[in-house]
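Have a look at the structure below, then the notes.
In this view, the complex is presented without one of its protein chains, the others remaining in place.
Chain lettering (A, B and C) follows the sequence in which the chains are written, and residue indices restart at 1 in each chain.
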Amino acid sequence: MRAFLYSCQIAFKNLVVERWINLLTILSISVGLLLFTSYLTITLNIDTVIKRWGTGFGMVVYLGDGLSMETEESIKELLKQDSDILELKYVSSDEALKELREVLGSRSSILDSMEANPLPSSFELKLKRETLTPIYIEKKAARIKEMTGVEDVQYGEKWLSSLNTISVVMRVIAVLLGAAIFIAIAFITYSTIKVLFYRRKDEIETLKLLGATRSFIKMPFLIEGLFIGGVSGVISALSLFGLYKFTVMKFVEFLPSIRGLLVSLPLEAYIAIPIAGALMSLTGSFFATGRIRY
Amino acid sequence: MRAFLYSCQIAFKNLVVERWINLLTILSISVGLLLFTSYLTITLNIDTVIKRWGTGFGMVVYLGDGLSMETEESIKELLKQDSDILELKYVSSDEALKELREVLGSRSSILDSMEANPLPSSFELKLKRETLTPIYIEKKAARIKEMTGVEDVQYGEKWLSSLNTISVVMRVIAVLLGAAIFIAIAFITYSTIKVLFYRRKDEIETLKLLGATRSFIKMPFLIEGLFIGGVSGVISALSLFGLYKFTVMKFVEFLPSIRGLLVSLPLEAYIAIPIAGALMSLTGSFFATGRIRY
Amino acid sequence: MIQFSNVSKFYDEQIVLKDISFNIEKGDLVYLTGPSGSGKTTLLKLVYRAEHPDDGQILVAGWDVAKLRQKTIPFLRRNVGIVFQDFRLLPNKTVFDNIAIALRIQGLDPRLINEKVNDALNDVGLKHKSHALSQHLSGGEQQRVVIGRAMVSKPTVLLADEPTGNLDVETADIVIKLFKEINARGTTVLIATHNRELFMTSGRRVIFLRDSAIEKDIIP
Partner (left out) sequence: MIQFSNVSKFYDEQIVLKDISFNIEKGDLVYLTGPSGSGKTTLLKLVYRAEHPDDGQILVAGWDVAKLRQKTIPFLRRNVGIVFQDFRLLPNKTVFDNIAIALRIQGLDPRLINEKVNDALNDVGLKHKSHALSQHLSGGEQQRVVIGRAMVSKPTVLLADEPTGNLDVETADIVIKLFKEINARGTTVLIATHNRELFMTSGRRVIFLRDSAIEKDIIP
């Protein structure tokens, strides 16, 4: 315990003595963490946007002409049982005609000359976001089309596959970039602590000769690493929040329509940043101090 | 000259002696440069995609019923003079009807019962990508609508503003992220050289006492920094290329439709990476060695 | 207390100590001398396991030094006070801290440390330099800090490598008197030195090294 307190004392003295290197390290790690968390925020936002778009897309199931109420009901029941379908809206042929009138606007007079309503009734489906792979939806559409009473199934095939591509690209990039940034941060931590260790190599040699144990020698570096990582984490969490607020402010000024659309990382993530920083730094320190040989 | 050769010799000896720190630094800088250049590649790709989408959006100018050929021609002339308009396509009311038939498919029989073609003639415009700010297009649409003979102007207002937002967001992020990564790389370089300098502090003290000039002391560090930065640049350029090829391969396997869509940075950029790395490192070294006082 | 049996030590291909055997009893004060490069420092290093013998057995205060496990080495060293030829001070620390560190690594109580360090500072005559950084000391002052650090933990064995090289005659006398006092309190002392004045008239045992071997071992 006394040894631990003494280690803390040494660690903080060293932090002050080597303040420039430590400051640089803290800044580097902060920037690294900030980059990573900014990226996460951006991904989160793009994902949210895609989700919003994604749920806007659905499927329209056109029913055959003159179906009995029972058949329509049974189709509805079948569709309702499908857990991939989030929302189900029945659009009667009359409603469809009204919609078409609205679309045609001033030119809707062409419809007046028609004897009967040529538009079919339909079900408009909204699908669960997770199921939006093009192949899956294609299959589902084909299956629904085979149901008796269903005449046609339409869905935004092209759109779907584009959105899907964006989403996949985002995820792949997230993993690649995330890994790269993590590696970079790990390197910075490791190399800095290694370097701090090297710089005190003579001192450590002397301590070893005086009978210091391994933990006595390593402890200050571990504490230092923990501190550097933690402080970096706090700095980057604060910067991230500031940056987020600033960005939102600027964007809203520029494009008022965006208000309320930009989302922030959840509070848990903000709390996790310093902890992750400290743990990464600690791991870095641990490997940097290495195995001490007498 | 002899002093320079000797400095090179010292620099390379030091590079070997401190190989671990130097390797770590090279790796860190490489990762940093790779991150930055990957980001540039991603931005370039997203930008390309947006451009492709963007040019797909246009404006439809609906003409009034029963316009004389001259009036139509004069409208066409006026539109042609507008340098913002890239393409101009005349769609006669007959063609419009044919298109509507295609859209309605099996249900196109409703149109048969009509006496006259209720659809107006129109011009389909494609706009220059650069002018796609919502406000600008809104104004243009309003101006065109005021032309005699024009009944209505339609354009993908909502879509346009979404795409526009993405593009603006991408650019803002590019600047922020780019600056952040540059700062991070600068820090790594600076701090590493500073540390290498610190580690040889005793040696440098001794050299100063023996009558070494400032340039004799600084030169090896500058050469070392130049080398570290250059090598890092080469490594990251090669990794970037490899990563690009790998990503393209994986994506094509996964989504064959993407073939030929992913673009790479131009050759000049690849050549610029090691040069930029070397210059950044050199600058880092220069500031890290600082002002030598006797 | 320090027993060498047929110890040999090579650096690369060069032999530095060849088949060295001697036995220093508990409570002895012994001088070790020999020309520059004859292996004095190496012999001392073998005692505190800074070097590993290539052959033979070394017993120090009951520990079989050559067979010591890595984890146990610090505990051997805590029983051995060392005056290094190259000082090995912590340059950015004060004189007080440089001496205190020998006790801090053992986790002693800060008040006890304070007391012991002040005693040691008095012994080596550096009380007035207590708060000076060790890098700001003169050569002789530094040497006395090293001596203070070696003594402060009251080790079982005290090794001193050229402890008077940077000292004037008067200070050297004080230091040697200190070693004798420590020795009188039961610590085994081994002093490597070129300074003939120290051992010629001391009436103590002197081991002479030359050409990697013991040339003479004069036990009075």
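For the reader, a short list of remarks on this structure follows.
Convention: a contact is a pair of C-beta atoms (placed from the backbone, for glycine too) under 8 Å apart; a residue touches a chain by one contact, two chains touch by 3 or more.
What you see is a predicted model; the values in this text were computed from it and never measured.
Among the chains on display, the ones the left-out chain touches in the entire complex are B, C.
When the omitted chain is restored, the residue from C:52, C:136, C:177 or C:216 that touches it is C:136. Screening C:41, C:106 or C:187 against the full complex identifies C:41 as the residue touching the chain left out. Even with one chain removed from view, chain B keeps its contact list with that chain: residues 2-3, 6, 17, 202-203, 205-214, 216, 293-294. Against the chain not shown here, chain C presents residues 11, 33-37, 40-41, 85-86, 136-141, 144, 161-162, 165-171, 194, 196.
Rule of thumb we're sticking to: only the chains that are shown with their structure count from here on.
Setting chain A aside while every other chain stays in place, the touching chains sort into these groups: B | C. Chain nearest the geometric middle of the protein is A, using mean C-alpha positions. Put simply, the C-alpha centre of chain A and that of chain B have 22 angstrom between them.
Here the spacing of chain B and chain C, counted between their Cα centres, is 68 Å. Put simply, the C-alpha centre of chain A and that of chain C have 63 angstrom between them.
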